[in-house]
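All protein chains but one are shown at their positions in the complex.
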Amino acid sequence: MSTPVLDVRGLTYAYPDGTQALWGVDLHVHRGERVALLGPNGAGKTTFVLHLNGVLGPSSAQGEGRIEISGMPVRRDTLAEIRRRVGIVFQDPDDQLFMPTVRDDVAFGPANLGLRGAQLDERVGEALERVGMTAYASRPPHHLSFGQRRRVAVATVLAMRPEILVLDEPSSNLDPASRRELAEIVAELDVTVLMVTHDLPYALQLCERSVILSGGVIVADGPTRAVLADGELMAAHRLELPFGFDPARRH
Amino acid sequence: MGAEHGHTLHYHAHSLVHRLPAHLKIASALGFVLLVVATPRGATWPYAVHLLALLVAMRAARVPAAYLLKRAVVEVPFVAFALAMPFIATGPRVDVLGLSVSEPGLVAAGALLAKGTLGVLTALLLAATTEPADLLVGLARLRVPARLVEIMGFMVRYVDVVAAEWRRMSVARTSRLFDARSPRHWPVLARSLGVLFVRSYERGERVHLAMLSRGYTGSLPTLAAPAAIGPAQVLAGAALPTVAALALAGQAVLG
Partner (left out) sequence: MHVPDGFLDATTSVATAVVAAGAIAASLRGSRRELDDRSAPLAGLVATFIFAAQMVNFPVAAGTSGHLLGGALAAVLVGPWTATLCLTVVLGVQALLFADGGLTALGTNITLMGVVGVWVGYAVVRLSLSVMPRRLSSVPVAAGLGGLLSVVAAALTFTGLFAVGGTVPVQVDTLLTGMVSVHTLIGLGEAVLTALVVGTVVGVRPDLVHVARSLRSPERLPTRPGVHS
């Protein structure tokens, strides 16, 4: 089998106040997969995500374990390349967008990689096109709607040409139309995706495989449809399907 | 937040002064203030020349005088201090409006007031015509150490975060019938300050994490190539300190 894009082994972590969030997480994601990471509020999903690009982890000395991205271990000396390979779209687009215009914001990452001039413009144009925001390039991000801001946030990460795209609660706070538009964008992308969510229909729509993070460990791993259909498993980990939603039925 | 970066001191306009590169403006303001401070305390007309030069610069920047004057209230405690000086200083006394005051104190107060006002107006004009992001670029180009510029960059960003967070917290307190004017609520206010610190930090930390995740290494990439500086811009930038220097030289020669 090929080297997994994402290889996590025995990851533990405790918050600075002493509360332990991760109790030994193991997860492998292979090239081209779209995996949903499901879990109730407070399961440690966002904490886990912050380990993937080394924001939390070895340097913060509050946990152990090993993470490799396409064979490269996440360490202090590899952080720059790791952060290019792992593109995280944070839950709140306002945390992600801080430059005066959409174009500048999308250019921020590639410019840090050293791109300039025509090459940079090409990257920015390509990323904006993939999320359908080309027409908004010169607008200030805070003048856009929430859904548009989230799409720009996705573009800022795509412009880095990551090997794995990590989406933290991509559908949260979106109206149904924006939610559907974002799903169409993600479905079109030719990139490995790890989607952290408790929006179960969204997971079923976009990801063939799902894992459940609960109590700081992975407690289930399988085809999304099978995981969602296991009522006992779902109930044990506070995961509930929306009223009237039946995972066995094609949507 | 994220985008609310236009700071409250900035006056949006498209003037010659707004377009000048930031490092030129900082150097110009710095040179001007240094010359103002170097102006001897007994002098009178050089201060008038300094003020005139500054008024011309304000006119060229198309910043209304009322706009700057309103913001010049930062000077008030300083004015109070200058006004107290003739009374507390020692030395020969003179009578002014029936009050006996110290003569060296009076002269020192006049000079301090003149210098202080000119300094405040210069600084405010610089702030009104320069975006904070440009100011940071300008300081970096003037060889201010990168770490200081980085801390300053975070500070500029955090001012908005902290203000927004404080507004949210005070809305939450008011919604539960909290009255900040009542002294028995002051301890709550003091503890809110600590909470404000942690919350602002966590908000800013998330922004910082998002920046790190996109390869940020401590300095914002300058996306646009630095524009070439024309001789006209250099002249415009040099105008203010040159006039001040001439006034000083004139004062030295003519007395």
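To keep things simple, chains are lettered A and B as they appear, and every chain counts its residues starting from 1.
Everything that follows uses one rule, which is that contacts are C-beta pairs under 8 Å (C-beta built on N, C-alpha and C of every residue); 3 or more make two chains touch, one makes a residue touch a chain.
Because the structure is predicted, anything quoted here is derived from the model rather than measured.
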**Item:** Residue of B:16, B:108 or B:164 in touch with the missing chain, whole complex considered
**Value:** B:108
**Request:** Quick one: say which of A:13, A:90 or A:136 touches the chain that got left out.
**Result:** A:13
**Chain not shown: contacting residue from B:69, B:172, B:193 or B:235** = B:193
**Prompt:** Which is it among B:26, B:43, B:101 or B:140 that touches the chain not included here?
**Reply:** B:26
**Asked** Touching the left-out chain: which of B:60, B:152, B:169 or B:246?
**Response** B:152
**Item:** Residues belonging to chain B that touch the chain removed from view
**Value:** 9, 26, 29-30, 33-34, 37, 41, 74-75, 77-78, 80-81, 84-85, 88-91, 102, 104-105, 108, 111-112, 115-116, 119-124, 126-127, 145, 147-148, 150-155, 157-159, 162, 190-191, 193-195, 197-198, 200-202, 204-205, 207-208, 212, 218
**Prompt:** What residues on chain A make contact with the chain left out of this view?
**Reply:** 10, 12-14, 16-17, 20, 23-28, 55, 59-64, 211, 215-221
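Everything below uses one rule, namely that only the chains that are shown with their structure count from here on.
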**Message:** If we count contacts the way the header does, which residues on chain B are in touch with chain A in the complex?
**Reply:** 1-5, 133, 157, 203, 206-207, 209-217, 220-221, 223
**Fill in**
Counting only contacts in the complex, chain A reaches chain B at residues 50, 53, 55, 80, 83-84, 86-88, 90, 92-98, 100, 104, 107-109, 111-113, 120, 140-142, 156-157, 160
